[in-house]
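Please read the structure below before turning to the comments.
Complex shown without one protein chain; remaining protein chains in place.
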Amino acid sequence: MRKKKIASMMVLLLLAVALGSLWAQPKTTLTVLWFNDANESDVFMATMADYQQDHPNVTIDMQVIPFKDYENKLRLMIAGGNPPDVARLASAHVPLFANSLEPLSGKPVFDELAKGYFASSLALGQDDNGRVMVMPTEATANGMIVNKTYFKNAGIDVDKLSQTWTWDQWVDAMKKVLKANPKAKYGITVDFSTHRFSTFLYEAGGRFLSSDGKSMNFNTPETLDALKFFKMLHDEALAPKSVWMGSENPQELFQSGLVACHVGGSWLINAYSRNIKDFEWGVVRMPSRKINSSVPGGKFVGTFKNSPNKKEALDLIAVFSDKAHNEQYCRDTFNLSARKDANITYASRSKDFAVFTEDLNLTPAYTADDWKSDVVAKLNSYAREQIVEGLLGKQTMEQTAANIQAKGNSYFK
Amino acid sequence: MNKFLKYTLLLIVSFVFLFPILWVLLSSFKPQSELFTYPLTILPHRPTLENYVNAFASGDFITYYKNSLFVSVVATLITITINVMAGYALSKFWFRGRDLIFYVMVGTLMIPLQAIMIPIFILLKNLGLLNSLWGIIIPPAATPTGVFLARQYLQTIPDSFIEAARIDGAGEFKIFTMIIVPLAKPIIATIAIFSFMWRWNDFLWPFIVVSANKKMTLQLALANFVGQFQINWGNLLAMTVVTMIPMIIVFLALQKYFVKGLTAGGVKA
Partner (left out) sequence: MKSRQRSHGTFEQTRAPLLFLAPNLIIFSLFIILPAIMGLRMSFFDWSILDGSKYIGFKNFRDILADSMFWLTLKNTLIYVVAVVPLLSISALALALPLAGEGKGMGVFRAIYYVPTMLSMIIVGIAWRWLLGYDLGIINYAIRLAGGKAVSWLTDGTMANISLIFVTVWTRVGYFMMMFIGGLQAIPKTYYEAAEMDGAGRFTRLRRITIPLLKPIILVVVVLSTIEAFKAYELIFVMTQGGPGTSTKFLVQYIYQAAFEEDRMGYGAAMSVILLVIIGIFTAIQFGARREEYTNE
């Protein structure tokens, strides 16, 4: 009797297990770690709506982390052996996490996809060996935004002038603009960041690293030219001291009409079209010094070597990186695409985006080599501090260049 | 007498304290395009609720609010209980290692939490406390500040109260609940205010513990308004105003215990 009972229970149990495994579809939850400037996480989800429809067994768990601490969170998760499946990365994050990322180069799907992207954008997502580690989602470019109303008041056709202007011509124009507009106190404001300063560096013909990428090449006459020009802007009150030596926000200064030009980047178009109502503004070409240059930047997505659902993650990244998804995402987040074949009509301001692209196309490739290097990433705050010490007159710009060079070299082992 | 002078001074100082906050409040009703204009304005030209509407629409703020409330209330209850007990043990008893324990506790206040974030994260992961509200509540509950405050305050209670109760045959636990706790009301209220406010405003512990959207607290959601290139000041200001309301309520509710404590202490001494 008893034996029978046990046997029948065993059969029942086996049956239950078999049925269970038949019914239970393999459900996968993909964790996606993200940070937001505006509503990029929502746009990402909307863009991937069709993907989710095609993959009912995959659930996307979107986790949004504040940008300021994003890097630390990712470090914690990786160091704790708990990386997300997919993560959004800013270009400065890529060299920091390159060792933990799953390489995309060598996977046929991605090698094929990569062909459709601008080399300068891909470069920022590569590791030291030139392998693509992450796919670009959007590209950014540094450049100049001007208060067109102010130029008009001074009788200057800035659209025409800016086609070919040099920094010396810009200084002349600025003197007229400031005279004609009593409300404008300054000619130019530059974001308080080494990356934005580097626009001046590249235009003067300088750079951070040597061409083989194995040492610093910062302490050069070209760098000094850029540093001294930058100091002149502040000494002659063409640029407000309060941004680099205080804590005023350049975006607010430009919005309030106190400054005529803002050296920022393509991400400003979105904010300015929402927030500026009192004057006309637009993107113009950067004035040239030795050369014309912007600085490339961007955001990326990648997966990690230890991600629990790597296969699904790779699949998702591939879909997100195709033409249609990329265009949709860039259009709805108001960003430049990193795809060569992207053809995007933005809700407004398409012409301004085109100017950034023009500048970006003239930009030398080595700018990306600098910014994909972990040495430059680590040097960021120190360089900024040293430039300010020079602006304050606490040390000469020669000293600043030498200090940055020495600190950078200390990271090369 | 110089009551007038006293109130005048208090009012002037109040102005210094409130002026920046007034700006936060008024600016939260300004449309984004009006936030940074020159010449400067204090009052909004076109007052609007759009910042509040946008902020609430940008995430599941009801959930974040609930999470913050749960964490702050439960954590405060736990903290008060274990801190006052510990403060009592460290002030009214003598045992080997007592002062060492106390100094080590105060000593750990000196460690910048960020410096030990990684070991903490690994520990929480191994204990399965990641992405759980209990993971936010328990680890930082044993606050050295609370123990320190309770110990210092309880030192001022005369030993004779406790000894008298012991002679009457009261058990140690009864002495604690019947004599110490009522006498410690003002400091309990102080610790409660500190703990609630700290938990409500804390960023670092929730940041370490939580990444899942459903477990986010208000402060994590607030910090998400600050991006790499953009800060959504409108949403940020509006949500700041909204998050301050519970803190002000808790503060006003708890502070009546100060006065109660005063009379209790006064009568018995």
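Note that the chains are named A and B in the order they appear, and that numbering of residues resets to 1 at the start of each chain.
Here is the rule we go by: a residue touches a chain if its C-beta (ideal position, glycine included) is under 8 Å from a C-beta of that chain, and two chains touch if they have at least 3 such contacts.
Because the structure is a prediction, the values reported are computed rather than measured.
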item: Where the missing chain makes contact, among the chains that are shown; value: A, B
item: Per the touch definition above, residue among A:46, A:119 or A:245 touching the missing chain; value: A:245
item: Contact residue for the chain not shown (choose from A:62, A:96, A:109 or A:402); value: A:96
item: Of B:57, B:116 or B:178, the residue in touch with the unshown chain; value: B:116
item: In chain B, positions touching the absent partner; value: 6-7, 10, 13-14, 16-21, 23-24, 36, 38-40, 42, 81-83, 85-86, 88-90, 92-95, 98, 101, 103-112, 114-116, 118-120, 123, 138-142, 144-145, 147-149, 152-153, 155-157, 159, 166, 171-173, 176, 186-187, 189-190, 193-194, 197, 201, 203, 219, 222-223, 226, 233, 236-237, 240, 244, 247-248, 251-252, 255-256, 258-259, 261-262, 265-266, 269
item: Interface residues of chain A (partner: the chain not displayed); value: 71-72, 75, 78-79, 96-97, 99-100, 185, 192, 240-242, 244-249, 252-253, 256, 258, 378, 380-382, 385, 388-389, 391-392, 394, 411
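Everything that follows uses one rule, which is that only the chains that are shown with their structure count from here on.
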item: Computed distance of Cα centres, chain B from chain A, in Å; value: 37
item: Interfacial residue positions of chain B with respect to chain A in the complex; value: 32-33, 35-38, 58, 114, 117-118, 121-122, 125, 130, 207-208, 211-213, 220, 223-224, 226-230, 232
item: Complex interface listing, chain A residues touching chain B; value: 31, 33, 35-39, 61-69, 72-73, 75-77, 79-82, 84, 90, 183, 249, 251-252, 255-258, 264-265, 267-268, 270-271, 274-278
